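Moving on, here comes chain A:
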Amino acid sequence: MQPLLSIKDLRISFRSRTSQFAVLEDFDLDLQKGETVCLVGESGSGKTMTGLALMGLVPSPGFISNGAISFEGREMIAAGRNRAAEIRGKNIAMIFQEPMTALNPVFTIGEQIAEMLRYHEGLGRKAAIERAVELLRAVGIPEPEQRVHEYPHQISGGMRQRAMIAVALACSPQILIADEPTTALDVTVQAQILDLLEEVQERLGTTILLITHDMGVVADVADRVVVMYCGRKIEEGPAAEVLADPRHPYTSALLACIPRPDPEATTRMKLLDIPGIVPAASARPAGCAYAARCAFAFDKCRAERPPLFEVAEGRSAACWLASKEHSQ
Partner candidate 1 sequence: MVPVSALARNLLTSIVTVLAVIVFNFTLIHLAPGDPVTVMVGEMGGGDPELITRLQQQYGLDRPFAEQLFTYVLSVLTGDLGFSFYYNMPVLDLILQRLPATLLLVVSALCLAIVIGTALGVVAAQRPRGILSHLITVISIAGFSAPVFWVGIVLIIGLASALPIFPTSGMRDVTNIGAGIWGDTVDVAYHLVLPAFTLATVYLAQYSRLARSSMLEVLSADYVRTARAKGLPERLVVYKHALRNAVLPVVTIAGLQFGQVVAGAVLVETVFAWPGLGRLAYESILRRDSPTMLGILLFSAVIVIVANIVTDMVYRMIDPRIGARA
Partner candidate 2 sequence: MTISVFSLNRRRFVQGAGLTAASMMLGGLPEAYAQTKGGTVVIGHTTLRHLNPAIQSGQATGIPGTQIFAGLTQLNDKFEAQPYLAKSWEVSPDGLTYTFHLEENAVFHDGKPITSEDVAFSLDVVKANHPFGKPMFGTVKAVETPDAKTARFVLERPHPALMSALSPLLLPILPKHVYGEGDIRENPANLKPVGSGPFKFSEYRPGEVLVLDRNENFFRPGRPYLDRLIFRITQDPVVNVLGLERGDINYLPFALVRVSDIDRLKANENLTVTTDGYEAFGATNYLEFNLRHAPLDDVRVRKAIAHAVDKDFIQNKILAGHAKRLDGPLTESSPFYSAESLKKYELDLEKAKALLDEAGHPVKDGGMRFSLTLEWLPDANINSQQPVAQYLKAQLRQIGIDIVLRPNPDFGSFATRIGNWEHQLTMNGIWNYPDPVIGVNRAYLSTNQKKGAIFTNTEGYVNPRVDELMIAAGGESDPAKRKELYAEFQAILTDELPLLWTNEEPLFTLYDKKLQGLPLTVWGALAPYDEMHWA
């Protein structure tokens, strides 16, 4: 089946006065219709940049230095031309971490939704507002007829994120990129928003690319998970399988270092921690970027960068330990 969206060999570079370095490298990803894919990783892993690249919104001084993105078989990046603008908003929508700052404070919620409809679908002012009310109702905002005339600061954080989702869904996009949509929210609200995304997907068949650092969120919503580290994909696979049986030492360490409320625990077990810090994008080692922090690293890891090995049906990991010769 042809993927809805396909990223091939994507590379995003940053140029400074003195040097140029990549923040995302050799990145491949296929999104199928209706699935939820989680991009997970620590800050600086390049996950947000991937989302922005799909929108054609890589911020200066960053730029796409290599690779191809095709949407429904159409090349979006070809011959140096970025056609992302044509599908942005209409076919691919994005929501962000901070609903407070992501909504324009000086326009009403309704205007911000209606604008999409008026621009992309040529609706009249009145019709657009009516549709906005419907959208607000659909994302679970009570009393949408009133809310539509309110400003972002007048509603709560959870409502804002719902409104943001309504904006994103206005033109029924095939793909919704959600960049840490719940990080800034309280845990009870976070659950509501995740529920909403799930519901949206069921109803509209939207493909969701969810960017998060929270393995718990991955466990709850993801069909497929892509683990990123230092601008590279290091593991990919169905979420349940990856969480249950991570093949990359980083993935397993990431899972192990999260403290979880465990009613059965009587004594405190020391948390596993990953020593050291993520190397800066401008100073990445020649071999595996994780080698310096990895408990299992050996010489080859430090010398040579491991490619993605297919470890099972639909699963891959970029670790020498996952290579065929090693597993044998």
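Remarks
By definition in this document, a contact is a pair of C-beta atoms (placed from the backbone, for glycine too) under 8 Å apart; a residue touches a chain by one contact, two chains touch by 3 or more; residues count from 1.
How were these picked? Simply put, all candidates are chains of the complex that A comes from, given by their letters.
Just so it is clear, the model here is predicted, and its values are computed rather than measured.
Candidate 1 is the one that touches chain A in this complex, out of the options 1 or 2.
Partner candidate 1 is touched in their complex by these residues of chain A: 55, 57, 59, 85, 87-90, 93-94, 96, 98, 101-108, 115-116, 119-120, 151, 153-154, 164, 167.
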